[in-house]
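Below: the structure, in structure tokens.
With one protein chain withheld, the remaining protein chains of the complex are depicted in position.
The block that comes next holds subunit A.
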């Protein structure tokens, strides 16, 4: 096992030791300090790959797991996985340092928290480095499960449990879809490795399963990355502790879907369905998320919808970037390569500023006790450092210079402008929608960023509305957001450092077919006076105008869109499904024995009669029939009459006696059919049974000595006749077909082999003695049962009498 896997599994291995640390060391020191070493060491380890990967090298590691099924843990370090690996461990380190100051050592169950967090981190690392599809799926579900555990960390709150359940239901739905898609891909290519699939693209692209596999994989990506309309779990996941929201629900887990789409672009990209789904859903999500974020008054909910919207932006860019696969090497291809680059750039930027903003909200919540924007205001004076960080993050998210969000937003505008002129896949007609929607959504984004920053920190300071005495946060808590905030500014001034060492290698993994020259994307803060800049100026102008007039329209927007939410639809759908299954079950599980017997008999008739008819099984052969004597006819008639008497008897004694007569006539048949032992047994058993019947029913209800006539029911009649008919047809068809000689002649050696002259008895006690032994057991068990039933009754009666 190489050193690589030691680091990959470090989070999961160290999670095992957390309870031990918690038990013995938590009184001395916050165990988060130990935990923070884990992502830090992995981060440092991953840093050493940067020069080699930037030079175009990739690394492959394998551990054999189930080699006979070709299930091996194959990991692959290339630009894309390294970018994600660095984000996961880097942001992870900062989040854990932040959580040391956020999560109280005394009040919180820290061991649970850090075990879940490390589990998540390990799953996420495994996910991004996996090359084996099924292993990737395994880690994918592990992220869902650990996210579920983290959301419901405060499990005594109802809203936490509901949020966790919702997140699990939606992401696991997508996960199963993705698994189906993966299996289709494996079927098409006969390999588990993503790299081998990319190497054999023409097999997969000309296969009939191409589109279904694509849809299934996209379902997984869209649910995980909270795309429209699956994004509803993300705002509810805000019930988790803020470090978790910051880490999982802004920087890492929600980007797993983005990762998947980027990873699958070489396989599915260049197809119109892929383009329209990824870019179309992405831009709808962008608009939906930014509009809904405006309606929120809770800061975390606002950030959640803003995350949804930004993920939509990245997804849209990836969709536009997939056109590069369509055009291939050439000028048009290069234009869309830039879009993919922009997606990666914004992915990185979003992780920095959204992580910052979540930590800021955590600080506000921690210091004021409030998260609702209506109670906050004027915190600028009391929390100047927090305000500065929030301003950096907020303006970066709004897309203003001198922050990194500005650069990626400019590139986004450039990409949507390019796509509106691409002229393929029907873009010449409605391609113009892309820049329009993007522009409108950017205005909304600008407005909610302004609301976020200035409604919280600007305006009137009202200490009476806050539950705690407000002061600046401790330095430990400010450390992580400051680092991220500095990164936001650093990337603005030196974007090409990041671009050259991290993003370009990632670009080569997403679009491996493009020539090297097209990867050379230069980002510059000032790119001349062009369409993008005009659009940005328009966003700022209209955005400021809207922000100044929020009083006039914001409340109206909140009121008018109450019932129109997707949540409403989800809740109705879920409870509707429950109601439907309850009513369905109640409809057929009636509790009535008769109904269940009707199901059983109908099934019997339909299957047997149906297969008899279907396979032409009804063939009669009367040749081997023996002769009929007058006795036989008389007995048959007698039996029918006796059975009908049982059926129509209105007197209990009469029914029992008729049943006895039936039994005796059966024993007469046994006499005729040369079965003396059977005749004897039947006679005796029938006598005892009749006596039992009489004995039992003598004690039955005095008022009901006579039973009412059997009521006529057409259903019962049809089913009974069908049953009789089925058995008759089966019996007749089977009788006509003797496929081979019976083995009876062997048992005629009873005297030589067993020393018996009665063949039937020899079979019972010698040849097939086991049957008899167990039959005796049946009799013994029945006897014990009867005894216990009778005895227990008398015991209870005694109790009743003593009372």
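The rule we apply is simple: a residue touches a chain if its C-beta (ideal position, glycine included) is under 8 Å from a C-beta of that chain, and two chains touch if they have at least 3 such contacts; residues count from 1.
In this section, contacts and distances are computed from a predicted model.
When the listed names "Na(+)/H(+) antiporter subunit C", "Phenylacetate-CoA oxygenase subunit PaaB", "Light-independent protochlorophyllide reductase subunit N" or "Cytochrome D ubiquinol oxidase subunit II" are checked against UniProt, the chain not shown comes out as "Na(+)/H(+) antiporter subunit C".
Touch with the chain that is not drawn comes from one residue among A:104, A:206, A:559 or A:626, which is A:626. Taking the complete complex into account, A:673 is the one of A:65, A:155 or A:673 that touches the chain left out. Mapped onto subunit A, the footprint of the missing chain covers residues 590-594, 597-598, 601, 622, 624-628, 632-633, 636, 639-640, 643-644, 646-647, 652, 655-656, 659, 662-663, 666, 669-670, 672-678, 681-682, 685, 688-689, 692-693, 696-697, 699-701, 704, 707, 710-711, 713, 716-717, 719-721, 723-725, 727-728, 731-732, 734-735, 742-744, 747-748, 750-751, 756-760, 763-764, 768, 771-772, 775, 778-779, 781-783, 785-786, 789-790, 793.
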